[in-house]
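Here the complex is missing one protein chain, while the rest keep their positions.
Presenting subunit A:
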Amino acid sequence: MKRKFASLFAGFVMLAAMVFALSAGITPAKAETTYQIGTDVTFPPFEFANKHDKYVGIDIELLKAIAKDQGFKVNIKPTSFNGAVQAVQSGQLDGMIAGMSITKEREATFDFSKPYFTSGVVMAVTPNSKTTSLKDLRGKKVAVKTGTSGADYAKSIQKKYGFHIVTFDESNDMYQDVITGNSAACFEDSPVMRYAVRQGTKLKIVTKPVENGPYGFAVKKGHNQKLLRMFNKGLADMKANGEYARITRKYLGAKGSSDTSSDRTFWGLIKQNRSALLGGFEETVWLTIVAIFFATVFGVIVGLLGVVPNKFFNGLSTTLIYIFRGLPLLVLALFIYTGIPSLTNQKIPAFVAGTITLMFNEGAYIAAFVKGGINAVNIGQMEAARSLGLPFGKAMRRVILPQGIRIMIPSFINQFIITLKDTSILSIIGILELTQTGKIIIARNLEGFKVWTIIAVIYLVVITLLTWLSNWVQRRVRL
């Protein structure tokens, strides 16, 4: 009997191996010269997705031009500013270009290129606001975006002017907080703020740019020095041949590209972003299916380990459920995506990290109700089966599980729906699913309310379909 549990355990180990093998499959060995570069999702005009869902902006075009000049390839990953910082530090990414100011603090953990852009922080308020200078901020709230030089600047003068700081992850959320009046003002790099105003954001700039650290391309300290040298050489070339001037003029010039003219009705927004939304939808569905599969396998195995007559496996099951049900999904996702690589020096693609996250988290819930479902079957059923001479495994399979599964089915359906919704949390590690797609679209057109409405409706439609499918399956297996 012991051997059976051992093979069950071996199965679990194999499953883990499969997940990692899958990760290897998704990232085929790339040529040496392709670098993974992180950037922000929302930092126009330095990086943003245009209406064709292509990433553009000063950072993107400059990096691509330099790569071409120096003969290396880049794969640009819009995670988020914070996400990119962590991913570079953990080795998930080789470098980042995200309007990143060169500061003393950052130089402790990053090596920076020569500065490629000099910016300055400005303060923006609503058009008819009475707040027009830093002095007016006393006792009020100021919105900033995590990790930006605007945030650093706000912190440095906070004591002097006596205001409170509210932090956001996305530029649009920061702007909205000022527009709705929650915060009195926001601090942001001047070109970014100017671009947002030109895009129709109902804010005005009321201060002169305050010089802050110039922008630099960053790699992890002591790593990827060759990439850094190539960037510097390429940057010099771009400045010499006029390409640098062309790119910056394109985005900062008086008649830069603007999106305000396009159709801003619901239908118009759907049409413009059709391919992006479809892509996000597909990624969400795909992620849900893969996650449900692995979470079910993991959950059923861990749940069964909880009911076999073996103290060690019971303890293992309880511990796994305790840990993975106890961790917030967001923390688990960041831990797996950025924490594990820094321990093992092994990159994990975001999709695989996301799948593993969901497998553990949703799987823990599944394990808990699998255990509960089995325990809910009257103990007399097991005793009767065993008294006939059926071994534990056979009794389980032929008598207990068929009854337990019927008890578990409503919980399974519930968990599948929760899994679908939980995929949205994985936008934090940059997976381009529906929620992340929404963030990116909003970063470009700043139509938060309408785009989130569209995204919400898409989720509801998928969940309705999933519920129908589940109910159909439930009817088929009923006695």
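In this text, a residue touches a chain if its C-beta (ideal position, glycine included) is under 8 Å from a C-beta of that chain, and two chains touch if they have at least 3 such contacts; residues count from 1.
Here is the rule we use: contacts and distances are computed from a predicted model.
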item	value
From "ABC-type cobalt transport system, ATPase component", "NADH-quinone oxidoreductase subunit H", "ATP-binding cassette domain-containing protein" or "MBOAT family protein", the hidden chain's UniProt protein name	"ATP-binding cassette domain-containing protein"
Touch with the omitted chain, as defined above, among A:G181, A:G200, A:G268 or A:P391	A:P391
Contact residue for the chain not shown (choose from A:E211, A:D263, A:E282 or A:E383)	A:E383
Touching residues (missing chain, whole complex) on subunit A	378, 380-381, 383-391, 394, 398-399, 402-403, 406, 479
